[in-house]
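Following this message is one structure expressed as structure tokens.
Let's look at chain A:
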Amino acid sequence: MKKVRAMHDEHFVIIGNGPAGNQAALTLRQKVPEARITMISAEHERFYRPHLLPDFVAGTIPENEVYAAALEHYRTHRIKLRLGQRVVAVDFSKRNLLLEHKETVRFSGLILAVGGKPRIPEPLLVFRDLLLTFKTFSDARKWIERLHRVDSVLIVGGDLTSLAVTKALLRLGKEVRFVLNEDAFRPVRCKPEVFQEAAHRLSLQGVKVLEGRKLRSVTRINEDLFEVTADRERFRVGLVGAFFGLVPHVRFLARSGLTIERGVLVDETLNTGFEGVYAAGDCAQVYHTHIRDYWVSIGHDNAVSLGRIAALNLLGEKMKAEPKGETILCDDVRVNTSWWRDF
Partner candidate 1 sequence: MKTKGAYPAENKDATVEAPAVAYSTDAADAYYMDVNVPCQSGCPAGTNIPAYIRCLFEHRYDESYQINRTANILPGVLGRICSRPCEDRCRHGELELGRPVNICHIKRAASDFRRAPLNPERISPSMEKTIAIVGAGPAGLAAAHDLAAVGIKVTLLEAFDEPGGMLKYGIPRFRLPRDVLKAEIDAILEMGIKLKTGCRVGPDVSLQELLDQHDAVLLAAGCYVPRDLGIPGEKLPGVLTGLNMMMDLEARRLPELGERVLVLGAGFTAFDCARTALRSGAEDVAICIRRTEEDFTVTEDEIFQAKKEGIRILPLMTSSRILGRDRAEGVEFLRTRPVGFGPDGRRRIEAIEGSEFVLPADSIVVAVGQKPAPFPFPGGGNSDGRLEVSPEQIQTSISRLYVAGDYRTGPSTVIEAIADGREAAERIAESLTGRIFRQTCVRQQDTKATDRERSWDYLPRQEMPTVEPAGARLEDGAVEVETGFSREQASEEAKRCYLCYLHYEIDLNRCIYCRYCIDVAPRDCIKLVSRIHLNDDGAVVGLEETANWREVNAVVIDNSRCIRCGECVRVCPVDCISVTRVERVERIHEKGASHA
Partner candidate 2 sequence: MKTPGPVLAEQVKRIEDSELFSFRSGRLPIWCPGCGYFGIHAGINAALKQLGIPHHKVVVVSGIGCAGRYPFFSNTYGLHTTHGRSLPVATGVKFANPELTVLAVGGDGDGLGIGGGHLPHASRKDINISYVLFDNSIYGLTKGQPSPSSPAGFKTKVSPSGTVERPLNATLMALSYGASFVARLFAGEPRLIGEILAKGIRHPGFSFLHVYTSCVTFDKQYKTWDHLKEWVHPIPEGHNPSDFRAAMDLVLDDDFATGLIYQRGK
């Protein structure tokens, strides 16, 4: 059978199968018709648009429309797509990466577009099993399945996704409580006025906002009934959703020499400091001189443009990543979001 070509060839590897990764792959293919291009994604799902998931939950978008590209797309563009395969380590000196099943893959260029995974603050880890997060397709399906049976939902933490989900919940006629505290808008911590504004917007929508409260305990009464304590207040809800933002899926990069904070630290050209290694999407954290602060980009449109820029720079260009969308200022990082404005 046809084996993959020998290692020494040009081989671009993209880790991640989100908007950034796919855009990067496509850009590379357009620029370099000959190169080997491989996309590796830990998820088993094929490419979908995560920002549509709330609408999917709301029932305003059918499942198939959430998917972005058919597998045919990868065949025609000769992009090797590897689903359900996890990268566990990268060796930048040898320029190869190690997959969970102990395969080693050489790369000549690498783009990290791994996105993030839901974060649960350490103090809440004890309740982990009782909290429902919202990131992947299968998360969304879990929500739908649960929402059939419950009509009251508590959102804790509060982040950009939570606003969209809340919108969906309201459309479904659910009763929504919202414990909004300084953890809101992870991966960033906001100035008070920012989430006062958010609290205001939420209450306008008929959400019961418990401002500045801390979640103290969650206990399961039965499958669809939970008792919650937020500071002194105690009440029951059918489902508790945790929205403490995303932590980038970069554990596997630890000790690889890449400096990881909330995401992979990159310069304005999205370069990681290693030749031929770039990061894009919301796992990339850039210090931006205009804003005089670090920022991460959230949302589909930003991801796409970053993916494109990373790919072009990998091929030798020197484009600078410009923040788009509305900027929320916060104490240690800024966020550029292309989609919370419409809330």
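Criterion applied: all candidates are chains of the complex that A comes from, given by their letters.
As a working rule, contacts are C-beta pairs under 8 Å (C-beta built on N, C-alpha and C of every residue); 3 or more make two chains touch, one makes a residue touch a chain; residues count from 1.
Please read these numbers as outputs of a predicted model, since none were measured by experiment.
Asker: Taking the stated C-beta criterion, I'd like to know which one of 1 or 2 contacts chain A in the complex.
Answerer: Selected candidate, touching chain A: 1.
Asker: Quick check on the complex: what are the chain A residues that touch candidate 1?
Answerer: Listed in rising order, the residues are 89, 98, 102, 121-123, 125-126, 254-255, 257, 259-261, 265, 273, 287, 292-294, 331-332.
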